[in-house]
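Please read through the structure below; I'll follow up with questions.
One protein chain is absent from this view; the other protein chains keep their places.
Chain nomenclature is as follows: A, B, C and D, assigned in order of appearance, with residue numbering initiated at 1 for each chain independently.
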Amino acid sequence: MDISSIIGVVSGMGFVLGTILLGGSIMMFVNIPSILIVMGGTVAATMVGYPLSDFLGMFKTGIKIFMFKIEKPADIIANLIEISNKARKGGLLSIEGDIQTTPDPYLAQALQMTVDGVKTGDIAAIMQKKMSLTKKGLDTGADIFSSMGAYAPAFGMIGTLIGLVQMLANLDDPSSIGPKMAVAMITTFYGAVLANLFFIPMSDKLMGRNEEEITNMNIIFEGILSIREGEHPKLMEDKLKVYMTGGKKEEEKK
Amino acid sequence: MDISSIIGVVSGMGFVLGTILLGGSIMMFVNIPSILIVMGGTVAATMVGYPLSDFLGMFKTGIKIFMFKIEKPADIIANLIEISNKARKGGLLSIEGDIQTTPDPYLAQALQMTVDGVKTGDIAAIMQKKMSLTKKGLDTGADIFSSMGAYAPAFGMIGTLIGLVQMLANLDDPSSIGPKMAVAMITTFYGAVLANLFFIPMSDKLMGRNEEEITNMNIIFEGILSIREGEHPKLMEDKLKVYMTGGKKEEEKK
Amino acid sequence: MDISSIIGVVSGMGFVLGTILLGGSIMMFVNIPSILIVMGGTVAATMVGYPLSDFLGMFKTGIKIFMFKIEKPADIIANLIEISNKARKGGLLSIEGDIQTTPDPYLAQALQMTVDGVKTGDIAAIMQKKMSLTKKGLDTGADIFSSMGAYAPAFGMIGTLIGLVQMLANLDDPSSIGPKMAVAMITTFYGAVLANLFFIPMSDKLMGRNEEEITNMNIIFEGILSIREGEHPKLMEDKLKVYMTGGKKEEEKK
Amino acid sequence: MDISSIIGVVSGMGFVLGTILLGGSIMMFVNIPSILIVMGGTVAATMVGYPLSDFLGMFKTGIKIFMFKIEKPADIIANLIEISNKARKGGLLSIEGDIQTTPDPYLAQALQMTVDGVKTGDIAAIMQKKMSLTKKGLDTGADIFSSMGAYAPAFGMIGTLIGLVQMLANLDDPSSIGPKMAVAMITTFYGAVLANLFFIPMSDKLMGRNEEEITNMNIIFEGILSIREGEHPKLMEDKLKVYMTGGKKEEEKK
Partner (left out) sequence: MDISSIIGVVSGMGFVLGTILLGGSIMMFVNIPSILIVMGGTVAATMVGYPLSDFLGMFKTGIKIFMFKIEKPADIIANLIEISNKARKGGLLSIEGDIQTTPDPYLAQALQMTVDGVKTGDIAAIMQKKMSLTKKGLDTGADIFSSMGAYAPAFGMIGTLIGLVQMLANLDDPSSIGPKMAVAMITTFYGAVLANLFFIPMSDKLMGRNEEEITNMNIIFEGILSIREGEHPKLMEDKLKVYMTGGKKEEEKK
């Protein structure tokens, strides 16, 4: 569970609603046509901009923003060390059993190729290609949210322009100018909140999460090559542990 | 057929028109001079910015946004495996027949060079150069739409400035100020809709489509080199299948 | 001659002037101080931003936007094949005559080095360095137009601010507010038209033209290395022809 | 201590407050709801955009902007030369004592691997990976401030939109329009000051500081490889001293 996403969205909505309530009724900010043009326009532009499968994948990607779960680098490394030790004692064939039990298809395929005796260069090429294609797929998911973060304020402005044009064309009743302009501006408000509290930060969060997933794939990649080459498990451990301490280095240093 | 482009454009227009109709007549938003300056100015700037051939190519590229058709990676891979098997059994010359039947000129040329016994390094150099030049050509097509997405709001603003200057220079009749400003703002509205519902998302869609085309070329590139080098069809299959599962990897993993 | 640049500039001016005339007199949009601040400020900022030689080179670069002339890749390739055939039959020295007749100094120098028996690696290093320095020089030319595309709207805004401040400081005569604001806004209008119809698209066009020039240099580069290494003219043709079909590949494929 | 950060923040606040006081009371610019929406919204969006650990790390990173302390390249180089001399006289094992006394864990680990006789290639791979992961971690710290520099003006605008909508919906009392708009605009003012005096420059400062830290790691990296390879201390000194004079070169030259 991504606790900061949940706190952020809830508290952010709280700050916006609180500021509204301090100045008047919340009903002043509810306007169905404004919601229609901002949400509808943003979704429509996103559909023009991405293939249907990517657009639909957005909903599954969206869940990851709040429910992200990923294996810890430390666990992956411990698992790889165990496999490395087994391979050293019983030969590469002895790790065949791990292929069935591992839940990660990336690791499973890599182990399978290792057991099958595929050459190190070919294993590396296949794993690296898979990693870069996975990264591209994950980044498309973040890109969609980033695009929505650009479309939402644009359709907010389009909605406001519609409202202003309609108001300006009928200035007969001066007392209606204020409320009409208020309604027109709500659309800009919707677009700004959607972009800055939801789409843009969500895209940022996804980009960070994608990097964590790719880091894990990288650990597996380096671990498998080490096992395939018969490197000593201790050296492999030294190499992989960098992934655990790397991000924390600054703390130790000061 | 690109179903999401069609849904996106139709529903987007629906949301915009619906919002307009909820507030008044659609006629308020039809203004010929505004259309002239936004559309004409955008097209003129695009012609200054690109050579005539690229500008005219835009119309053919535009069709791709709605009618995109491309061979599936799985089919290309199956075809390559078949050719690989044939070459293994009957020698490289036995694949000469496939050159005539393949509809893809990129594959055909690659097969021809393989049959002709051109060195692997030279085949690779020629195919890679062709791939990168094709990518450049395709990306120019997407760039034009992206440029139009920048010119449209600019000429929208230019039209609005013309309207405002004319209104401000003649403030004699106060009752005409509102309608005149309304007309002036329609130009900005046109520019914003053209850019955010059409040009910018269309450029995004084209960029994604271009990558699909280049991925297919990449599959052919790797497959042909594998055939030319006499690699086992099974290993080639393992290498190429990454292109099928790559994008889907995240699904299996969770 | 770059026909699309001419059509674009002429039609663009036509659309802007047409829109103005549909709403009133053109004289309303002529204001000498506005022209002074936008044009003068843009030129002054460009002089601060670039060395004098680059600034003056801008005028020659500007001609290229409308009068661009470049050798066709097909002609360059045909010429190189001819030279390659001659060198194969009569030896490298037999191509000495082509050095005098070639109008392109890049090709001439490359041929001279080939005849002089300079090592392939040294020829490649010198030609590549020359290509990258030429590209840098050409791109500076496009950068100046791009910078002017950023300065023009900025000085348009500066002119409008001057007009607004002067109007606001003297609100005694209400009837003069409108015309004064109209004049103030013309400066923004000038800046927007200059940037979006001239400077920005012109920079785009120059970037595209520069790439064509560099592509031609690349063809010569690859051709000369092929000749120097004594590659078969047929293989050289296969390699260089990619530059002719590359951009058109997408057409054949569909 | 980073004296320029402190002078900058204090004098910047002074200029802003001074300008306010020259025109009226400071109380006009204190508005609790405005502070709530700008600060709260910015923090909320940042929490959505970054994992909890990165968000919390921001406070420790923030201290670095004012209290940055780092070993001088000259001291690091002197220390490495000393170790190099010791290793040359007494062998690699003689430097084991330095591992305990060095406060820098990066240097300590590198020395440990050197003493343990790990191969140069493996030491280089581990140290380089650690360096690049450290850089990524440090840059995330600067990125958060950069994101806040984008969210603050956005929530400033959101707050202003809320105020404007509420004002426009209730235009009954004309005398309240001015003060209400004043309050609405304060939110934009808060966002602009937070972004331009705090978040954006702070992110710039952090980026510069991160590079200093990575430069130090680079010096250690090159020094250890030189020691491991048994290079002459004088050559190592020549190589590392570049890091001391590099930034100052321009001074000597003129």
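Note that in this section a contact is a pair of C-beta atoms (placed from the backbone, for glycine too) under 8 Å apart; a residue touches a chain by one contact, two chains touch by 3 or more.
If you're wondering where the values come from, they're calculated on a predicted model, not measured in any experiment.
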Chains on display which the left-out chain touches in the complete complex: C, D
Contact with the hidden chain (one of C:Leu36, C:Ala74 or C:Leu93): C:Leu36
Given C:Leu92, C:Leu164 or C:Met244, the one touching the chain that is not displayed: C:Leu164
Residue ranges of chain D at the interface with the undisplayed chain: 2-5, 7-9, 11-12, 14-16, 18-20, 22-24, 28-29, 65, 175, 177-179, 181-182, 185-186, 188-189, 192-193, 195-198, 200-202, 204-205, 208-209, 235, 238-239, 242-243, 245-250, 252-254
Missing-chain contacts mapped onto chain C: 33, 36-37, 40-41, 43-52, 54-55, 60, 69, 104-106, 113, 118, 122, 125-126, 129-130, 133-134, 136-138, 140, 147, 150-151, 154-155, 157-159, 161-166, 168-171, 213
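One rule holds in what follows: only the chains that are shown with their structure count from here on.
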Chain copies touching (chain A, chain D) - same or different residues, decided at half shared: different
Distance from chain D to chain C - Cα centre to Cα centre, in angstrom: 40
Euclidean distance of C-alpha centroids - chain B vs chain C, Å: 25
Sequence positions of chain B contacting 2 or more other chains: none
Chain contact graph, described as a line, ring, star, complete graph or other shape: line
